[in-house]
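The next block holds one structure in the form of structure tokens; read it before the comments.
A single protein chain has been removed from this complex, and every other one stays in its place.
Now for subunit A:
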Amino acid sequence: MDWQGQKLAEQLMQILLLIAVVVAFVVGYTTASFRTMMLIYAGGVVLTSLITVPNWPLFNRHPLKWLDPSEAEKHPKPQAVVVSSKKKFSKKLVSVLKIIVSLISLNQMTTFCY
């Protein structure tokens, strides 16, 4: 069953059982027969189980759209790139440090000249 079908099956089950209970009690009470009430209720349970438990097509009217396998092969999963990003970061860090060192040395040279 699909999701919509499952929801429908659950609701149908609850409503049908409640109706069976109410009808059974009313008929049993008015005819003053406990046996009648039990028989009607048992019949209601069997009917509900026949309607809601098996996998009827009406519960499969909104099937899920799974991705086609050939389509999945066209877009392979990306490889792990964790190591390269670390290298890039360290490269960037080194270049920034180099700039800072050159600025300091330039500053010193200028003061020295001055």
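Keep in mind that, in the parts below, a residue touches a chain if its C-beta (ideal position, glycine included) is under 8 Å from a C-beta of that chain, and two chains touch if they have at least 3 such contacts; residues count from 1.
What we mean here is this: contacts and distances are computed from a predicted model.
Missing chain, UniProt name from the options "Signal peptidase complex subunit 3", "BHLH domain-containing protein", "NADH-ubiquinone oxidoreductase 75 kDa subunit, mitochondrial" or "Lipid desaturase domain-containing protein": "Signal peptidase complex subunit 3".
When the omitted chain is restored, the residue from A:49, A:90 or A:107 that touches it is A:49. For subunit A, the list of residues touching the undisplayed chain reads 1, 6-7, 9-10, 13-14, 17-18, 21, 24-25, 28-29, 32-34, 37, 41, 45, 48-49, 52-55.
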